[in-house]
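Heads up, one of the protein chains got dropped from this complex, but the rest are sitting where they should.
And now, subunit A:
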Amino acid sequence: MATALVSSSRQVGRLTNAARRLYSDVYPKITTHYTIHPRDKDPRWKDVSMERVAEETDILIIGGGPAGMAAAIRARQIAEEKGAELRVTLLEKAAEAGGHILSGACVDPIALNELIPDWKEKGAPLNTEVTSDKFGLLTKSGRIPIPVFAGLPNYNHGNYVVRLGHLVRWMSEQAEAVGAEVWPGCAGAELLFRDDGSLKGVATGDVGISKDGSPKDMFERGMEFHSKITIFAEGCHGHLTKMVSNKFNLREKSEPQSYGIGLKELWEVKPENHKPGLVEHTIGWPLDKNTYGGSFIYHLKVEEGEAPLVAVGFVVGLDYANPYISPFREFQKFKTHPYVKPMFEGGTRIAYGARALVEGGWQCLPVPVFPGGCLAGDTAGFLNVPRIKGTHNAMKSGMLAAETAVDMVLSGVATHETGATPTAYEDKLKESYVYKELKQVRNCRPSFHTSLGLYGGVAYSAFSTLVRGKEPWTLSHGGADHARLKPSKACQPIEYPKPDGVLTFDLLSSVALTGTNHEADQPAHLTLKDDSVPVKRNLAEFDGPEARFCPAGVYEFVPMETGDGQRLQINAQNCIHCKTCDIKDPSQNINWVVPEGGGGPAYNGM
């Protein structure tokens, strides 16, 4: 009897061991990051001191893009006007200011004119005034021109084509000149809270953690910044913004945010193909009528010692349904169109990059304030889709956030002990052109969601523009981007042309151009809440869309070393911080967290 019990328990043991081995063989462990596997329960971290150095600052800004830089400059300007002491600290994860900036970009100078009226004398790199606008609908072999004239949102008279990375670099110099502290190579990683639940500040990331999650010899804790007000300006889909929005329920009354992915290349073109000041957009081919997206082609003025440059890019709405879509390959295919191809004949591609864009607009705006801080720029979602512009709203919101923050700090309302909520910031936004613009164009993007697709959207947008957005209804986007993916069995795979290496390119040589790099021996910052989901669900139901939508080849489904089946390989070093995976994963299993500071792309004027 006893032997029977022992042998049956041994059988059970053998079965559970086999099941565990089978499970871990079929779904190997991938994620080692401490946000998924906490260190306080990890024996390897038992004797490691987790103490952190802390610094106090008055205003802390997370993110050094147009919004963050504008906030830093404005805050210090006001302090100088009032002769007041004010410490303003800005943390930027790129190794150099502008290093992670990517945008078209055609900028409305309205915010810059207010922030630094003498920007021209100070050498701001707004060198290319827009001279003409072109817009067209591409068909498979042709193009139907659509007129652009004053009054339309895409009429760009008075605007500038810029290399936004260079503008941000210039803004960084201006910020330091007025006394703001700018710390590049510093990644904001963790939110700090007071006992009453208000935001106390942000801690920068730890460094020196090995790929398997264990501490290395040169492990060092990040440092804490305790601030009176923290402004989050992380750009589209910021990871700290994601955390703070959840913590304070900022999105309770908002529709789920909607996004696009934008890919961009810089080309040296032959002088006869170069028309400085020309701003061109297309819709239609190669996307079908139900997939939102289009292209931009911006001609920059020739700079000293440089060849004639054209910025060309492609946006695909991340609410696309067909999991076989590869935004990168759509972009490459677009360049082969008979209208587009001649522009780049004899030219050389010199840069590539990609970034998600926020497209939800009015319906998707979160509450932008909470105890201890606020959200500014694209991370809050102020991009105006029909105008295809977000930089001016980002800067203006940064300035309004700074004005509110400085006021609260100098009047003693915001202190290190009290997490005051900057409600005046939301009021100022409502009175400014930021909210007025967004309200006016609120129905354009959602109007593309009917069965009429592209044509319905263009027709409705024309109507809405005519009535200046005064129609008494507000259309809904109809759901989150990640929920729109159809199962692969219900969709047609797409045949993409092979890259020719002259006009169109393969993914990996494109990624090499981004200059992206990360310290190899660190936990992958693309973390999975459940390591089995990519193969169990994403691959099984959607044929692994992450391998298609990532513009940097981070996600690869590769055969297992032993047995059948596949596993997900995460090439974290390739990541260009675009945030598309966190947005579009149909299982919402991928959580992008910030890697060691200084890692990521090394864009030069993108």
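Details
Operating definition for what follows: contacts are C-beta pairs under 8 Å (C-beta built on N, C-alpha and C of every residue); 3 or more make two chains touch, one makes a residue touch a chain; residues count from 1.
In this text, contacts and distances are computed from a predicted model.
Hidden chain, UniProt protein name from the list "Tax1-binding protein 3", "MIP18 family-like domain-containing protein", "Proteasome assembly chaperone 2" or "Electron transfer flavoprotein subunit beta": "Electron transfer flavoprotein subunit beta". When the full complex is taken into account, the listed residue touching the unshown chain is A:D217, out of A:E121, A:D217 or A:E495. In the complete complex, the residue from A:R39, A:R74, A:R87 or A:H166 that touches the missing chain is A:H166.
For the chain missing from the display, the contacting residue among A:A307, A:V413, A:L452 or A:L503 is A:A307, taking the whole complex into account. Across A:G179, A:P215, A:G478 or A:G515, the single residue that touches the chain missing here is A:G515. Residues 53, 55, 95-96, 98-99, 165-166, 169, 183, 186, 204, 207-208, 217-218, 220, 222-223, 268, 305-307, 350, 512-513, 515-517, 596, 602, 604-605 are the ones on subunit A that touch the missing chain.
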